[in-house]
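Right, one structure below, let's go through it.
For this view, one protein chain was removed and the others were kept in their places.
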Amino acid sequence: MLPYIARRLLATVPVMVMVAVVVFAILRLTPGDPAAIIAGDDATAEQLDKIRQTMGLDKPIYLQLVQWLARLMQGDLGVSLLSGTPVLSMIGDRMGPSLALALGTIVVTVIIAIPLGIIAAWRQGKLLDRAIMTLSVLGFSVPTFVVGYLLIYSLSIKLGWFPVQGYKPLSEGFWPFAQRLVLPVLALSGVYVALIARITRSSIIEVMGEDFIRTARSKGATERVVLMRHALRNAAVPIVTIIGIGIASLISGVVVTESVFNLPGLGRLVVEAVLARDYPVIQGLILLFSFIYILINLLVDLLYPVFDPRIRY
Amino acid sequence: MQAIVNPLPGESSGQASGELPSTVSAPQTASVLKQLVGTLKSGPVLVAFVILCVVILAALSAPLLGTNDPVAIDPGSRLRGISPEHWLGTDAYGRDTYSRVVYGARVSLIVGAGATIMCILLGLLIGVVAGYFRAADAIIMRVMDGIMAIPSILLAIALVSLTGGSILTVLVAITVPEVPRVVRLVRSVILSVRSEPYVEAAISLGTPAPTLLVRHMVPNTIAPLIVQGTYVFAAAILIEATLSFLGAGLPPEIPSWGNMMSEGRMYFQLLPGLILYPGIVLAATLLSVNVLGDVVRDVLDPKMAKKS
Amino acid sequence: MLSKVKRAACYKAFGISAAFSFASLVTIPAHAQTITAVMQSGLRVMDPVVSTAFITRDHGYMIYDTLLGMNEKFEIKPQMAEKWEVAEDQKTYTFTLRDGLKWHDGAPVTSEDCVASLKRWAQQDSTGQVLMTMVSDIAVVDGKSFKVVLKEPTSLLLESLAKLSSRPAFMMPKRIAETPASESIKEFIGSGPFKFVASEFKPGLKVVYDKNKDYVPRSEPASWTAGGKVVNVDRVQWAAMPDQMTPVNALMNGEIDFIQQVPFDLLPMLENNNDVNVEVLDKLGNWTYYRFNHLHPPFNNKLLRQAAMHAVGQDDVLKALVGNPKYAKTCAAVFGCDTPYADTYGKDVVIPSNIDKAKQLLKEANYDGTPIVVLQPTDLAMVAPQPIVIASALRKAGFKVDLKTMDWQSVVTQQGNQKSPSEGGWNIFSTYSTLATSGNPFGNTTVAANGTKAWAGWPEVPEIEKLRLEFARATDETKRKEITAQIQKLAIDEGVVGPLGQFSVPAAYSKKLTGVLASPITVFWNIKKSDK
Partner (left out) sequence: MIGSASHPRKPGPSSELRAPVLEIDNLAVQVVGEPPVRHILEDISFNIRPGEMLCVVGESGSGKSVTSLAVMGLLPPGSLRTSTGRILVEGEDVLKASQARLRELRATRMAMIFQEPMTALNPVEKVGEQIDEVLRIHTKLSRAERRAKILEMLDAVHMPDVERIYDSYPHQLSGGQRQRVVISMALILEPKILIADEPTTALDVTTQKQILALIRELQKKHNTAVLFITHDFGVVAEIADRIVVMNKGRVVEVGSRDDILAYPREPYTRMLVSSVPSLVPKQRAALKSDIVLDLKELSKTYAGRGFFGRGRSIAAAQGVSLSVRKGEIVGIVGESGSGKSTVARCVVRLQDPTSGNILVHGDDIAKATGSQLRPMRRRVQIVFQDPYRSLNPRRRVGDSVIEGLINFGQRRDEALNRARELLGLVGLSADAMERYPHQFSGGQRQRICIARALALDPDILVADEAVSALDVSVQAQVLKLLDEIRERIGIAVLFITHDLRVAAQICDTIVVMQHGRVVEAGSAAEVLTAPRQDYTRALIEAAPGRDWDFQNFRPL
């Protein structure tokens, strides 16, 4: 197990380096000049040149890359070109809301989607199944920002149950923290509930065709037991896989949700940094995202044996 | 079967193992078509089929459907409600919402179908190479991992600012992050088909690799790719909306449903129709595509059909 | 404070909670009065000398002070300066600082600091640069006073020291002001009415200012940047919200106090709300305009620039951009209407959309169908509609238009690209500016016409350059008006800049706030907040 983890982590290094280099290249190919952004839109060419010099942006790209990598080796992600704040501390500042949003979304998704999927599989082909599946496709058909607006309009503005925006860290108490998370989490969960309910349903239906389900029935087990005890656990591996993929792809949804609900998270940071061409921040974030992505994949793989004893590392 | 001369007594076309009669035999072009037509007897499938046909027809014949120029602005009559001149009102530039919804079908379908086709073609090509040529596999899959690790939003914004917003840019921005998933799917199918006896038989008959792939292996990816395709289709149209929301989507001039919803979001409480009309059409289309995708999957994929 | 530390320590003990507490805020005492304001963008660049961004300028007015201020009558008044004396020959100005000025670190403000600040500012600022050509010396007289020696008399000195925007001549401690002008400062200490709370600064998200308790306001009533900057609240917190809906909803829900710029189309939501005031604070307002690229075909041809200016109508632009006529008006003046240098020349050309005239000019000029590249930013509401309306009008007139969409920052970068449109350059882009900035030939960079050295567009009209210098030297206001009228005529005739109309962006604030000042700069002094 441990050697396996070690090997997997080791294997991530080339991927991360590749991602870092490619992103570096993409960024420098993208038109946009941090100097112009810093100076404002009526700066002269000479002023811009000076700013570029000061920030080392006039050096050849490969040299900038090497310097960045060299500093990275020492654990230094550099500072924001715009505000001069260390990238690491910016990421640290923004981590909380995103993490809370992501974890909340996963929990809510799992709590809602898996029972829905089980019910749909159980009533396969019946009205209830069709209703759930139609709802889940609808969940997949409405952009997150529309869901967000709808929630704000109905639950905040009209009913006044939740604040419309903002974030309070857990350190300011659970209620203020949770209250501000409910709507964003609900808005973001929509797509994932749809996705995971579907995969749960189809995985269970697939397992329901296996021989051991027939064995369970021949033991005199009720459908509930067959479904919950035998089918669900065997369907767990594909479900966990999709949840993993879902988490890994959460970042795009997070960007939108954080914008609509004004959560000061990483999603917004990445968009802001890209729009402002704040290279060190973007690079740091991409590195973080690819690491998280790899970590989630690893975690999912490590979870498999929990659900399926046949899988061992 | 009846027409086959059966030279030997006692041979019947039963099943090799297990005696449960299977309603499904190997997929056959003619029988697949027949089965697909047969599914239209079911109410929801028929509704889905009709909706999709209507949307496609509307897209094709947009200029004939009483529309105005969807790009023509008229700031003087902006944000109007439903009226005889503007069946669904106007947007913030005074453009006719009805015309934009109809023309938007073109763009949205192009985005959805284009991304789906690009994803599938690229995914197929790369997936086949990864699945068949073991030497390339490790490298390709690491590259795919890398692509998946880059948030698609970043890629989209980079592309839009690199080349300007256009349908092609948006297509590429949507396609690239989705390709690895298709690659994985194709690869897994190819890997599992590799050990099919008929593939091994072809190998021992000296069939060269390209022929082997095209003739014996790739056709097996079609059914799962169709299902994946419906997901990509839906995802593409939604991502396009998200990109518009972030200002990295199609030029606002071009009417697409995603674009319209994203532009209309400001008027969510004032003129909900701006989000509602494209939203309803979008949801109906995705629902239809999904239902039809499931149907095609059930017909093409004997395994799933048997289970259900 | 102690309790907060303890709590943080507790959270550290729980794995995940520790992550959440990364973003923990310093909790302020419940009774302390805080104004939460949503500004038009997030503050990222903090050096008001390096950047001309409005948010950076607004930030500057919070923590820095200026030697001179300007009031609503466009009069120049002392601010940090107690007084100034002008020598007989009108060439030597001696400024004396008033008593009680202190930097936020407690050190007294000295004339040395001011001299250093002035020098750094003048290196970077466009007006400052012109001014410096007329200055022979800036020197410390004593701890409280310094002098500026001119080569020839000019009113530009006082005007630029009182300059509203952007860049105002902010005063900083000498050690900070000695930072090279192209390098951003790293320490944010001023002598202004608010102190910057560095520990709470989240770039792009949140800026916190505490009341500067040591600030000694002037006794005159506050007016624009002049008069007494009396702070009545403990704290001002700026937030930036990426989605325009969010602040409007938040204000209606009582979660914030102030929105600097309310999107026009969302105004109806707030105007009907009993707890909210909607008010135009910047009475000067903004003007929006577009630029031709004078270097490349087809707009190196004056006739075609004229054709385009005839084609584009201000009404359509303003309707698309603003909608509500209450907040917009057509205006042909390149220095703005309702400003000292307002002028109406060219109103027949730039205000109506005259497609026929444009077509005729197009024919005359033998337009060869070269496509016009129009840059269109998609992510900024204040600049997104103009290119669409322009493109539509140009197409109607017979131009072939290629509307290139991109994010705003790309437009900003693209602007400076002098290459031909086929090589990635552009033909037209559009933006807007505050009239506080653009009200005279120096603040208004769009009228600079010194060819490739000029601002993006690079018009070359030597007469205008001559007139601008004359303006700098002129001290007589009537003479100046004559000069600006001539510039107006040339600017329109030569197609140096295409005015698209004038508009004011209303702010909205909770009725809990009183004493909100109308000013071209959003300022937070003088505001009181009731607890209810």
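The first chain written gets the first letter, and so on, giving A, B and C; residue counts start at 1 in each chain.
Convention: a residue touches a chain if its C-beta (ideal position, glycine included) is under 8 Å from a C-beta of that chain, and two chains touch if they have at least 3 such contacts.
A quick note: this is a predicted structure, and the numbers were derived from the prediction, not measured.
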item	value
Chains in view touching the one left out	A, B
Full-complex contact with the absent chain, from A:K50, A:R180, A:R201 or A:H230	A:H230
Residues from chain A at the interface with the omitted partner, ascending	3-4, 6-7, 125, 210-212, 214-222, 225, 229-230, 233-234, 236, 307-310
Residues from chain B at the interface with the omitted partner, ascending	1, 3-8, 10-21, 23, 25-28, 196-198, 200-208, 211, 215-216, 219, 308
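To be clear about the criterion, only the chains that are shown with their structure count from here on.
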item	value
Chain occupying the most central position, where position means C-alpha average	A
For chain A paired with chain B, centre-to-centre distance based on mean C-alpha positions, whole Å	23
Where chain B touches two or more other chains at once, by residue number	157, 161, 246, 265, 268-269
Sites on chain C at which at least two other chains make contact	245, 379, 407, 409-410
Footprint of chain C on chain B - complex, ascending	71-73, 75-76, 78-79, 92-94, 157, 160-161, 164-166, 244, 246-253, 265-270
Contact footprint of chain A on chain B as seen in their complex	44, 142-143, 145-146, 148-155, 157-158, 161-162, 181, 234, 238-239, 241-242, 245-246, 258, 261-262, 265, 268-269, 275, 279, 282-283, 286-287, 290-291, 304, 306-308
For the chain A and chain C complex, residues of the former touching the latter	31-33, 36-45, 47-48, 50-51, 53-54, 80, 82-85, 90, 92-97, 99-100, 103, 145, 149, 152, 156-157, 160, 163-172, 177, 258-262, 264, 268-269, 271-272, 275-278
